[in-house]
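A quick write-up on the structure given underneath.
Every protein chain except one is present and positioned as in the full complex.
Right, subunit A next:
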Amino acid sequence: MNNQRLVILLLLIAYIFSPTLFTWIVNPEGAWYRPYIMWVIVIIIAYAVQARKKPS
């Protein structure tokens, strides 16, 4: 349960490092829809994670 604080910390770190990540995602070299592709991947991962969980 206290792990949640770690998750918060993780989010904070993610927030701090997000500009770097963001810069990479929106790299002008890539296609303009690259962020959307990343977004779709995240959704697929989230769906897979939820689908794998046992129903409560």
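One rule holds for everything that comes next: a contact is a pair of C-beta atoms (placed from the backbone, for glycine too) under 8 Å apart; a residue touches a chain by one contact, two chains touch by 3 or more; residues count from 1.
By definition in this document, contacts and distances are computed from a predicted model.
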item: From "Cell division protein FtsX", "histidine kinase", "Isoquinoline 1-oxidoreductase, alpha subunit" or "Multiple sugar transport system permease protein", the hidden chain's UniProt protein name; value: "histidine kinase"
item: Touch residues of subunit A, complete complex, unshown partner; value: 1-5, 7-8, 11, 15, 18-19, 22-23, 26, 28, 32, 35-36, 39-40, 42-43, 46-47, 49-50, 53-54, 56
